[in-house]
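Excerpt of the complex: some chains, original placement.
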Amino acid sequence: MPKNDISSFARLDFARKARTGFGETVFGQGKTPEQLAKIFAAFKTARQPVLATRCTAEQAAYLAEAGIACEWDPVSRTIVSKGRHNHTIDGLVAVCTGGTADIPIAEEAAKTVEFFGGKALRLFDVGIAGLHRLLGKIDKIRKADVVIAVAGMEGALGSVIAGLVAAPVVAVPTSVGYGAGAGGIAPLLAMLNSCAEGLSVVNIDNGFGAAICACRMIKRLKG
Amino acid sequence: MPKNDISSFARLDFARKARTGFGETVFGQGKTPEQLAKIFAAFKTARQPVLATRCTAEQAAYLAEAGIACEWDPVSRTIVSKGRHNHTIDGLVAVCTGGTADIPIAEEAAKTVEFFGGKALRLFDVGIAGLHRLLGKIDKIRKADVVIAVAGMEGALGSVIAGLVAAPVVAVPTSVGYGAGAGGIAPLLAMLNSCAEGLSVVNIDNGFGAAICACRMIKRLKG
Amino acid sequence: MPKNDISSFARLDFARKARTGFGETVFGQGKTPEQLAKIFAAFKTARQPVLATRCTAEQAAYLAEAGIACEWDPVSRTIVSKGRHNHTIDGLVAVCTGGTADIPIAEEAAKTVEFFGGKALRLFDVGIAGLHRLLGKIDKIRKADVVIAVAGMEGALGSVIAGLVAAPVVAVPTSVGYGAGAGGIAPLLAMLNSCAEGLSVVNIDNGFGAAICACRMIKRLKG
């Protein structure tokens, strides 16, 4: 196993794939560009592809200048290494949002699904204030193995979908909104209190977390 | 004007009808049966009908024993004086609930609408986890002058209705539920964060408050 | 119906007017200037006027440069398209504030009322610490079809007004204040706990929401 103790600040978990089925990924937030570059280099040495989430444009620019082969997506704030691909899962994940402002979180989820080899069906701005938008797409959503419902505000999207489809639904509250319950608390509580069945929840704005849940379900259960 | 200073504990506001269009009502909770009886007697002297909310069976029994002509409804926990009727408003209020457990609050609202002379259309257990239940009744709801949406849990009923009808919607969160956001906080926040238009909110479990809002809208605007 | 799927980020709801009586509007916050410009263009294509709220000076400048005919108001942070006018409602809404700092939210409400064809009566800085200011204006307020009470700090303005007039009152807590209950929590809780009748509440700083509630009441009930 390659040395994973990088300059005393991080212990990469290259054994994770053996334990959980999915290789280690990187949470970019709070890391210096130098730290991130060293981590990408370590993955390259280990001959593993890598996905970093919550990255800044500054981090991406540093990696580009440092000659690291990778791709930066400013909407989802992800950086993916080039060259090696994952074929970890084979399945379809529908990623739906209540509004336009939820898209960055949804894209983080979709990019994660795609990093691990899955397909992502994007259906954005189908919130419940205009139900016809969702009902018009429900047949498409029913084809997915797992549904990720991303919503801020009153956060009811996941409940409505879970009542209409047979797939498991992972709900992601977003920090979209203001006033009482701002920062995602209102949709988080709504999702935890859902009266629909088959809905589980991840933390506010955790698009990556929802995606890795969906991927694990597919890999473990669908094979 | 009749004397309204009852034994130094309450100052009844018999002038309210002149100011706001609606006679005073009584919040029963926390009052002793004796206090409530004196208040009912004062209304009788003032030749005004009276509605008391949040009353207990014990209060109701005391009034009955004291020979006060009134009717007790255990579901809505209201006591209404007999003999004089209100013809304050003329209109239809739809009172919808998400679940069975929201019925007591909805009944408090419906009884209040009826006390002031309005008609109440009751549609219970039409929550969003099974949308067909609501969509099957939406034409009936569209006939109402005002809609009162009573819901606990994720509290999305009002948002969905407000996106489908033209009437103003008053949303009442209920303390139904448990865990995070229990006590009505989750549906309250969801309702305040509704992305639907035309929805305003009253306090948790305040069926009376929603009804008096609806009645005021009808009286002031429909005449 | 015009195509409403704009570059995959938004699904405009041009059918809303048929369902709820009011055309779609736009929440500007969090949208890029480009997205907002595309949305304004779509409304023009659909031959509908449009109101955007929570807009920045940067968004307004972009629209102006892009040659979109519209008007930007920096106090209320609204942008309204020019050319087509709404005559959706006919009524008078009194918009009152407790203090000077509440004015931006009150202006958002007033502009919304005016966008839909209503009249707005502005009465600012009439908070309860100097009651004579409010009492001196109460006869004017009594002429309104609906009252919008905008207040931060202890948030008691709505309660006092609702006890003095016959019109429905929509209360808007503002994020004015500091310390315990900052961010609008103190006035929100005060308004939800109002002992006055006929008062309903919208989310903190939601001037638009209060106005659209008032407009719906007028359109549905006054005709």
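In this document, chain identifiers A, B and C correspond to the written order of the chains, with residue numbering beginning at 1 in each.
Definition applied: contacts are C-beta pairs under 8 Å (C-beta built on N, C-alpha and C of every residue); 3 or more make two chains touch, one makes a residue touch a chain.
Please read all numbers here as calculations on a predicted model, not as lab measurements.
For this homomeric complex the structure file specifies 8 copies in total, of which 3 are displayed in place.
In this text, only the chains that are shown with their structure count from here on.
Nearest to the common centre of all protein CA atoms is the CA centroid of chain C.
To fit its Cα atoms onto chain C, chain A must turn through 90 degrees, a value rounded to the nearest 5. Chain centres computed from CA atoms place A at the largest separation from chain B.
Computed from the mean C-alpha positions, the centre of chain A lies at a distance of 35 Å from the centre of chain C. Chain B and chain C have centres, each the mean of its CA atoms, that are 27 Å apart.
In chain A, the positions touching at least two other chains are 129-130, 179-180. Interface of chain A with chain C (complex): residues 100-101, 103, 122, 124-126, 129-130, 132-133, 176, 178-180, 182. Only residues 16, 19-22, 25, 91, 145-146, 162-168, 170, 188, 192-193, 197-204, 209-210, 212-213, 216-222 of chain B touch chain C when the two sit together in their complex.
The residues of chain B lying in touch with chain A in their complex are 98-99, 127-131, 152-156, 159-160, 162-164, 177, 179-181, 185-197.
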